[in-house]
Structure formats: structure tokens, C-alpha cells
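Just passing along the structure, written as C-alpha cells.
Note that one protein chain of the assembly has been removed; the remaining protein chains are unaltered in position.
Going in written order, the chains are labelled A and B, and every chain counts its residues from 1.
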Amino acid sequence: MDPKNAQGKHLSLEASAGYDRKTIDYIQNAAAHGLYEIRGLGAKRALPHFDDLLFLGASLSRYPLEGYRERCVTKTILGTRYASKPVELDIPITIAGMSFGALSANVKESLGRAATAVGTSTTTGDGGMTNEERESSKILVYQCLPSRYGFNPDDLRRADAIEVVIGQGAKPGGGGMLLGQKINPRVAKMRTLPEGVDQRSASRHPDWTGPDDLTIKIQELREITNWEKPIYVKVGATRTFNDVKLAVHAGADVVVVDGMQGGTAATQTCFIENVGIPTLAAVRQAVDALEDLDMIGKVQLIVSGGIRSGADVAKALAMGADAVAIGQGILFALGCNSETYVQGGEHHSALADYEKLGTAPGFCHNCHTGKCPVGVTTQDPILEKRLEPDVGSKRVRNYLKTVNMELTTIARACGKQNVHHLEREDLVALTVEAAAMARIPLAGTQWIPGQEYGKC
Amino acid sequence: MSEITVDLAGKPVREVNRILHDPLNGVTTVNVLNPDGAHNIAVGINEAVKVEIHGNAGYYAGGMNKFADIVIHGSAGTGVGENMMSGSIRVKGFASNAAGASAHGGLLVIEGDAGLRCAVSLKGADIVVDGNVGSFSAFMAQAGRLVVCGDAGDALGDSLYEAVLYVKGNIKSLGADAQEEPMTEADITGLAELLAKAGLKHDPKSFKRIASARSLYHWNADADQEY
Partner (left out) sequence: MCGIVGLLVKKPELRPQLGSLMVPMLIGMTERGPDSAGLAVFGTPVNEAHRKINLYSGMTEAGSDFNWHGLAHAIREEFGTDAEIATSGNHAILTVGNAPAPVKHWIHEHHPKLHILSTGRSMDLYKDIGTPTEVSDRYDFSHLQGTHLVGHTRMATESAVTPDRAHPFTAGEDFCLVHNGSLSNPNGIRRMLEPRGIHFDTDNDTEAACRFLEWRLREGDTLENALQKGFDELDGFFTFLMGTKDELALIRDPFACKPAVVAETDDYVAIASEFRSLAHLPDIKNAHVFEPAPEEMYVWRT
């Protein structure tokens, strides 16, 4: 109820859109500390996204497939361009790169086991490859990042694919960050850093800059691994059309495009929210680039950044992606932002620990503190026990299975026997922004803003 | 003691790398003729062997080396010995940019000058340069040692972690968080051993020690740093 004035009449409180409560808090925090805010997770602002697209299911002009009896193939092969051993996945949903250091060793093991159970891949991160992950994950993608923390030829030789990371969606143009409280002895040793010291990764690779030199670097990685393993090139979404073309010219087998909704364990909030473009716009540009070079089917595209459900996966595939990578969704599946954690077979409440962080379940983004109440993004020896690999791997496996089932449900409803047969003509848009960014017509019309009417 | 020779003239570098990656079966030395600036020569070696490259190498010569001893009788392009884990690489001529980038172990010796960003992101290896090094050398160097017998350019050791630098000649400027410190007895002894291993004659006492001031290690609002 609004408060009353001296005459006992209700006042109406008028909030400002530009200087809302959140903005006032931000300014006053800055005034108090002289520090920018650093946090985890991805962009929280509302953005044009896959939610603004809908599928045109079958009816009279198209015929659907039966849900259970008629097969819908999800097998996905990545890296057919040059590698003698391409990556073969059972589903087009992979686990994105997240570092050991950002995540605990228990989590890395959970992810590996879950991925193996459903027949997909996991990806290392800015901390290098752990034995837990290599042993538990049947298909492991090894990242080569600007920091080169822990990067070594033995892990390169035992990886199934290599991902050269130019940037990530949460902070294209920036390098990794891990604050001192998460640099425990093991993390420190793997990253060749002193314990407890803030880690700031470089934003450029140390020994190459630009696509002309990336070409030579990719050749080096191929030579070292005897041309066996696919080489992915990952970019945070900005000038995606140009970047994808250049990645192809530089010799990539697979291009990974991470939109601005992509998560992080620690980045400046202003960076997360203001740099990069939405995944929806990026996918379209990436596909345009591959079509321009006649590389569809020869160089594969993986899309990430805010992929949450089977519907999102279906839309990404319909727009032209070959696969997706999920990061934040996996963490939520593990228990991120859950009220409880499971330890010793029982649920325990985590509410007190959220409160200590000044937050609550459903609102927490404090991965950077290392005090994850549910043991996911922590190196603390007590907290990390709150995520048991048996529990974690089962949850992630269930989540991936669910997402895959949703994907095939939608594909069948559109009459596809193979999820890779979904196409952009199966989609319509709900908003003008989404229509313009994805170049998909507004539902019920043939209109795409900026295009000649009827052309898509 | 068995030697073989590979002539790279008109051939892809896969030829020599394939030989070096397959089991060596008693071959102790591999000679590479006519490298002519080819890239990625002798990358990813994983066995003890001597490699003699007779001419100038392109990018990433000896990249990710383990156990091998490589000599380049000429100059080396960008990233010689990048991410080396062990073994040794010697460049008789000059080295281009990013020499020894992110190297974890082993010894890299450059008898001529090294370009910019020598020892960038160093992770534990020893790098010894008889000539000068370019600007931004030892940028974000985390562990290991860089020895410069000549001069250093601008911003030496910017954002240095725990790597230690020894410079005999002139330093144009130091990078953020790098500072000169007095040479200790341990520095002098260690440096003497390293110079001897590199086959260079310089008096260790004539070198300056550069290390991290460690003031960028933790974010501190009051420290007025650019972070």
C-alpha cells in the first residue's frame, strides 16, 4: 500500500525508468567503493531471443511424425573438413567450456559422466584439463585460450578436439578472470600462479594476432596432432559475419559462436551487459557467412549463449546451426540457485548461505566469490562437498535427456525425420526486432523489416 | 648413433614432422635442409632426439617441444619454442616476436636479438638472449627466468607474476608492477649456472634483477591502480 501524506491521503510513488532503484544502488555502490561490480552468469537484461520465434508445425500442408514410433535422428558429426577423426555425437547438445577453477573438480567429473551417458562432449576451460574430466568424459574438447594456463602437448594429444578461443559471449574482447579466493593450491599449480592471487587472463593470444597468423597457428596444432583432431574456433558474438568468414579462411573445421547471453564465472557487470550482440542476431550472421563461402555442411556451426530448452535448440538448428553448447543451463541443472543441496543422501537448506552473500535462490550470481552455497562454483573444501558427482551427473544427464526429447518432439511435429532437417522456413517471429535480426517473417505475414517483401 | 637428413625443398613440413612423431628406432639426429622459412618445423616432438635445422625457420619452430634438442642454424620466426615443456632450442641467428611464448620448461637460447614480447606469458622455462629483446618482453610472465645480455625495450615485465628477469644492458622502460631489486648471492650463483648452460660468457654480477612488485596481485580500491 502506498504511504499516506500529512492529510492522510495516499501518495503515489513515481519511479524513474532511467534512474530506477537498481541504477541508484549501482551509483551509490560505486561512490562507496570505487570498484566496478564483478559477477557471474550472463547478461540479465531482456534481449531479443529465441523466445521471440515460433515453429510452424505440421497440419494439412505438412505431415507430422508419430512421437514415439517414428524415428527422429539426432546424430551429429563435427569436424569433417580436415580431421581424420571427426567428433561423433549422439545428440546435437554439448557442454560448453567452463574452467576447472571456476567450477570444482566434483562438478567437472559430474559433467564428464553425464556427457558420456548421453553421448555428447564436454569442454575444458581457462584452467586446463583435469584428469577427472578426461577420465570421465568420453569426448573432450580442449580449449586453447589467450592465457594458455596449463596448456601442454600431452593434453593436446589426449583431447578429442581442440577449440581455439578468441573470446566468449559474456565479454568479447576481454580475457578470463578468477579472483584470488578461488585460486587454491591445485588451481594455482595448474595455472602456474601464486596461490590466492587474482588471476587476470590476457585478452589476446601471446603468439598470434589476426586471422592470417591464426592460419599458421591452426596448422601448428594440426601438425602436432597429426591432422587427426577437429579444430574449432570460438568467438564471442560481435562482428560475427566477418569473424566466421575469417575463421573459415584460417582453416577452422568448426566455428563456435557465443552470443552475449553467454555466462561467465567472473566479469565486470558493465562488460557483460553492454558488449556483444544477442545470440539470435549472431546465428543469422554466422549462417550468412557460411552460405556466402559455400561452406554449409563442410564447416560446422555450434551456437551458444542462452540455450536453455529443447525449443531453443530446435530454433538454433532451424536457423542453421549444427549443434549447440550449454553452459549456464548445465549449472542450473546441477543446482545453481536451488534452495537446497544434497549431501549424504539428504536435502539440506542452503538459504542461510545465500543470505550471507546478500542474495536469495533465484537471484544469486555470486560465482566470483567462490562461496557457492550449493558447491558448484567453488574451490572451498567444505562447500565443494555439497555437489556429489553421483548426484550432479544424474541431474545433468536428466536435463540433457529432457532437452533432447523436447528437440525431437518439435522436429517430429514439423515433419522431420532428422533434427538437422529443421530449416528457417519452419519459423516465424513475434516481434519486429526478432524478425529483423533473424531475418524471419513476422507471424501471419511475409514481412521482414529491411527486406524486400516476400524475400527471406 | 644414427643420422638422417630430410630436404624440405618443395615438400610440406608434414614430411619432417611425421618422421619426428613416429617412433625413431635409434635415430639420434635429424637434419633438415632448405627450411626456407617454412612454418611449424619440428613441432610437438615427444622423444629425445637432436634436430639440426640448416637455414631459417618460419613460425613456431620447435613449438610444444618435449625432450628434443633443436638447433636452428639461421633465424626463427614468430613464437619459436612456444609452449615448450622440456628439452632445448638454440637459435643461432635472430628470433622474431613472442620467442618462448608460454614456455613451461627446458632452455631456449637466442644468440642474436629477440623481437617483441620475448617470454610473453612465460610459465617456467629458462630463456637466455645474447642480444637485445624488444618491447613488452616478459609481459605477464608467470614463472621461469629470462636473461637478457643486451638491452631491453619498453614496458619490460609488464604485469609480471613470479618470473624473474636478469638484464645486463639498458632497459628502455619497465612495465606496470615490475621493479628492480638487488641481486642476491642465490641470483648470482643461479645466473652463473644458467649462462654456462647457455654457453655464454658474461659476468653474472653485471646483471640487474627485475621482479614483480606484487602490487597488482589483489584488487584494492584505495591503491589507485589501473585495473
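The definition used in the following text is that contacts are C-beta pairs under 8 Å (C-beta built on N, C-alpha and C of every residue); 3 or more make two chains touch, one makes a residue touch a chain.
Just so you know, these numbers come straight off a predicted model, no measurement behind them.
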Touch assignment to the omitted chain, from B:Y60, B:F94 or B:F207, lands on B:F94
Of B:G37, B:G105 or B:G190, the residue touching the omitted chain is B:G37
Contact with the hidden chain, among B:S75, B:S102, B:Q142 or B:S212, goes to B:S75
Touch assignment to the omitted chain, from A:L246, A:A265 or A:V419, lands on A:L246
Omitted-chain footprint on chain A covers residues 204, 209-213, 215-216, 239, 242, 245-246, 249
Residues of chain B touching the missing chain are 36-39, 56, 58-59, 75, 77-78, 93-94, 96-97, 115-116, 134-136
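Please note the rule applied: only the chains that are shown with their structure count from here on.
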Rounded to the nearest Å, the gap separating the Cα centres of chain A and chain B is 36
As the complex stands, chain B meets chain A at residues 13-14, 17-18, 21, 39-40, 43-44, 46, 58-60, 63-64, 66, 78-79, 82-83, 85, 97-98, 101-102, 104, 117, 120-121, 123-124, 139-140, 142-143, 159, 161-162, 216-219, 221-222, 227
Residue positions on chain A within touch of chain B in the complex are 33-35, 147-148, 151-154, 156-157, 179-180, 191-194, 197-198, 200, 202, 206-208, 213, 216-217, 219-220, 223-227
